[in-house]
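Apart from one protein chain that is not included, each protein chain of the complex appears where it belongs.
Right after this comes subunit A.
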Amino acid sequence: MGTSVQVSPLCGVYNENPLSYLVSIDSFNFLIDCGWNDHFDPTLLQPLSKVASTIDAVLVSHPDTLHLGALPYAMKQLGLNAPVYATEPVYRLGLLTMYEQFLSRKQISEFDLFTLDDIDSAFQAMTRLTYSQNHHLTGKGEGIVIAPHVAGHLLGGTMWKITKDGEDVIYAVDLNHRKERHLNGTVLASFVRPAVLITDAYNALNNQPYRRVEKENEFGETIKKTLGAGGNVLLPVDTVGRVLELILTLEQYWTDKSLNYPIFFLTYVASSTIDYVKSFLEWMSDSIAKSFEQNRENPFLLKHVRFCISKSELDNAPDGPKVVLASMASLEVGFSHDIFVEWATDAKNLVLFTERGQFASLARILQADPPPKAVKVTMSKRVPLVGDELIAYEEEQNRIKKEEALKATLIKEEESKASQSADINASDPMVIDVSKTLASPDVAGQHSAGYRDILIDGFVPPSTSVAPMFPFYENTFDWDDFGEVINPDDYVIKDEDMDQTGMHVGGNLDGKFDEGSANMILDTKPSKVVSNELTVHVKCSLIYMDFEGRSDGRSIKSILSQVAPLKLVLVHGSAEATEHLKQHCLKHVCPHVYAPHIEETIDVTSDLCAYKVQLSEKLMSNVLFKKLGDYEIAWVDAEVGKTDSGMLSLLPCSNAAPLHKSVLVGDLKMADFKQFLASKGVQVEFAGGALRCGEYVTIRKVGDASQKGGGSGLQQILIEGPLCEDYYNIRDYLYSQFFLL
């Protein structure tokens, strides 16, 4: 039987919540994606917390909060302890996303779900892979191969292919099949007939026609108009993902139209983002790679866009119309939130959404139709403590310090006592038990603890001690036949240090985000968060334009029917979208479509039977293959035998094989066939769903070939006509389209 595969969603089914799914392959548990949303609500992770400790590996697909946001928290609090696999950009940009989230949160609240250190340690566990790298798992997952493939949508975005015993499980969410400015389209369509495909229904109902040029023009026009009228434009964006495409679009538009309005890219990590992105060219589209190879032109050497990492930089900028790309896209927190509150009251301004806001976020509320006249927002600010508060804080801190110091000394005293008493417990206090001292470093440690207290507190013999002693240990030497045993390491000349010192520069993860923001958040200056609620009257114009970079519903459907998985699992998407896509796929893609609910485990083990046989040389020498595209096929009749090693092998038949029903192999496309016939001088035309060839003969194709998995997969072709020469000629042409086996 095939490999057992179970899928159990932990979050993000029948809604647009973050993504997180448990996929077990022969009881090896993959956690695919580990997302959270901008609200950071721990209850969303409830299902994850139950299984976190059983996870064997984590696969991350995109560098945004929805796909990896919960990673630091899960590692720290939920007992998730497994290797994480991602592409290099997902690692880098994911790290920046998390920094940004943390810094934005910390600015307005006492955020304590995770710290920067937690983010660092969570990401340190990541193994970085490149696209189409077949990574063979070892240990428990022996035999499983994982490979990331291009997904589009975000830089480094990954579609995971997990293979075991020749059966593919593909996880592909947030795809974009179209080439964009900076990204290539997904390669999903090149995978054919995987055993299981897990995909999202997020865009199943979104059937916006796609016209990049017009859309980008409209985008530019809209912004230009607002700027021309003296208004400002705010684009709430994600930290590192789609914003890259927007930046390139704006750069291009500004260059084409020679505009001078300033563009600001404002996130806590803006300049790091661009720095990293500059060195990720090999992950971007072919055209970018090509222009770099040819002319060494890096499109992310930006001419018009300026990066800011604090709002003061923006405030210091000269007045006048400007475009600001600011995080977060949800408008819940971050710079975009503050700027929105500031600008919303001016009718000249424009807030241009480029992606659908997260569920229940401010952005989503504003995207409603018609947009709300006024919204309630909470303005929070971190202010340094002053006056009485500061004094109170300091007193509090001092008190805590004192307490800690007191505790520490108490512990130390306890320890020293313990160590002393340990000595006393030895049978004879005067005999120094060398072996014991040397054998256990713990004991030595206690001794030194004892030392320190002696130095601090003066020489006060514990009341329990029998005889006061100076701590003393003898250096013993091991001897063997050749004399004293030496450790060769002691004699190695340590000149390697010379390059060591030179080679290790800087810590690994520190100092990666911009220093300005770091100072602001991480300084030890006591501060507090002040919040006040206010109502903002939304007067500015609100526009939504789709720059999400996801395939639309129609394309998804056509890709799915092309991929034609044996089993399909649908996740992530509103209930309606999921149901819609499910019904569609049941009809047109394959008979096994699942849309599990949270914590519902579905078994998508393929009911495929298989066994391996060896093809004997004798048999193969008699087989004549026929080439058909990538395939070569032949009919074999063989007798089963056994090899010396007990493998089943196929030998030529000793008796004549019974005649088998002949098989016609080939895919007849009526339109192509029509062309073919026309080229042979036969008059052809389509009439009433049939192909009329010559005067009398008609060819008809019965049954739907597009319904690959669902139907019998057999094309029924009907050729009809009176007895005449044409009939036989046309039949011969028809036969020539097939291989007979």
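General observations
Keep in mind that, in the parts below, contacts are C-beta pairs under 8 Å (C-beta built on N, C-alpha and C of every residue); 3 or more make two chains touch, one makes a residue touch a chain; residues count from 1.
FYI, contacts and distances are computed from a predicted model.
This complex has a chain not shown, and the name its UniProt record holds, of "Proteasome endopeptidase complex", "Two-component response regulator", "Cleavage and polyadenylation specificity factor subunit 3-I" or "Enoyl reductase (ER) domain-containing protein", is "Cleavage and polyadenylation specificity factor subunit 3-I". Here the missing chain is touched by one residue of A:Lys50, A:His136, A:Lys225 or A:His597, and it is A:His136.
Contact with the chain not shown here comes from a single listed residue; of A:Ser310, A:Ser558 or A:Gln715, that residue is A:Gln715.
For the chain left out of this panel, the touching residue among A:Gln46, A:Gln252 or A:Asn298 is A:Asn298.
Within the complete assembly, A:Gln614 is the residue of A:Ser574, A:Gln614 or A:Asn729 that touches the hidden chain. Against the chain not shown here, subunit A presents residues 88, 129-136, 147, 166, 192-193, 272, 275, 278-282, 289, 292-294, 296, 298, 495-496, 498-499, 502-509, 511-512, 566, 608-615, 617, 620-625, 628-642, 648, 650, 653-668, 705, 708-709, 712-723, 727, 731, 734-735, 738-741.
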